[in-house]
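Note that one protein chain is taken out, while the other chains of the complex remain in position.
Here is chain A:
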């Protein structure tokens, strides 16, 4: 009988340990760890191109995470991406001329929304729209621009920065 009881205690310990490990993996090593369910307020921003931005991507100011992307839709009439940001209520002092950009963390990392604080005395309220936005920079577009640009105006565009740098060197 005591042996059976020992088996039951051992089984119980094993099951508790297993579920503790599973709970740890599920909450501490996955995106749930970033999922702060505090009170948030919504800001909207329109982008002509959001690149690879995904739901729940971080929103950062000065590199510090202040919220996440809660919704991404295509506006049917303007054909622009309407991105809703859920900002933590602690950060409710954002000037209403702050600018939003879609950036990439690292060269090939995930994309996030970076807010650049403006200088306006007025603050953003729940549901406001961020007017100043900058879309994601597409590598292909840059390459295309460079190729087409140098073909259209031969030797002129590359020459400009060159001469500018020369002028800079001389004095």
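Just so we're on the same page, contacts are C-beta pairs under 8 Å (C-beta built on N, C-alpha and C of every residue); 3 or more make two chains touch, one makes a residue touch a chain; residues count from 1.
One rule holds in what follows: contacts and distances are computed from a predicted model.
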Among "2-oxoacid:acceptor oxidoreductase subunit alpha", "Phenylacetate-CoA oxygenase subunit PaaI", "1,2-phenylacetyl-CoA epoxidase subunit B" or "Intermembrane phospholipid transport system permease protein MlaE", the UniProt name of the subunit that does not appear here: "Intermembrane phospholipid transport system permease protein MlaE"
Contact with the hidden chain (one of A:15, A:74, A:123 or A:148): A:15
Contact with the hidden chain (one of A:2, A:29 or A:93): A:29
Interface with the undisplayed chain - residues on chain A: 4, 7-8, 10-11, 13-15, 17-19, 21-22, 24-26, 28-34, 58, 106, 110
